[in-house]
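A single protein chain has been removed from this complex, and every other one stays in its place.
Then we have chain A:
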């Protein structure tokens, strides 16, 4: 999209019925490094690529615990993401305090979409949050994965990927998602790491490059340590050619034309990760 006279204000409609500022905010999500979520009937796995500003710095945290039963992975303006995570933590803990019971994920996601995000698309003195959130959680109706958009929209997914080069991961997930519901916890984690690998575009997958978190029935939200991740990587890195060969070629082809942000990481604005 190109600059036009209707994109200065978030409260200005274009003649074709678009809010350009909101759409630009969604572009910001595509600039961030990839985040992936998948769910089965009983578990949700969130994974992200560790991106560091330079070799000297540590990588930015993109996955946050909201509560024992809810986690969130972000892509886009990390600062915005932190603020929204704090909002979600606050909502969750207030509910727990009043009702001694975990907040249903679906309700948290709606509150986030309505209060935090949609409001910012309707006030001229605000701007939309430039971050996409993958919210994964468990409640009495099962395991859920939601994607919250800067526009205030939210969707439920079996699996999803956001951020730069996420198309490669999405292609991988699209091929496999039908089996996810019945997946075991281990298979789900393996699929998440494989999906992350798709976004790395040929870079060797190392456990230091990714962060993986799990939550499930009888398993509160927690991060997997480097060792466990490396173990999973070792199980398939040994046979990269056989099974993933077709996948690699596909991924290369799919990734090339699409993600504009992915082209030069040096072009990524400092505040985005």
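Definition applied: a contact is a pair of C-beta atoms (placed from the backbone, for glycine too) under 8 Å apart; a residue touches a chain by one contact, two chains touch by 3 or more; residues count from 1.
Keep in mind that, in the parts below, contacts and distances are computed from a predicted model.
Colleague: Among "Ataxin-7-like protein 3", "Proteasome subunit beta", "Neuronal-specific septin-3" or "Uroplakin-3a", find the name that the UniProt record gives to the complex chain excluded from display.
Modeller: "Proteasome subunit beta"
Colleague: Could you tell me which of A:140, A:178 or A:218 touches the chain that is not displayed?
Modeller: Per the contact definition at the top, the residue touching the missing chain is A:140.
Colleague: Sort through A:100, A:178 or A:218 and give me the one touching the missing partner chain.
Modeller: A:100
Colleague: List the chain A residues touching the unshown chain?
Modeller: Counting over the whole complex, chain A touches the hidden chain at residues 97-101, 104, 106-107, 110, 139-141.
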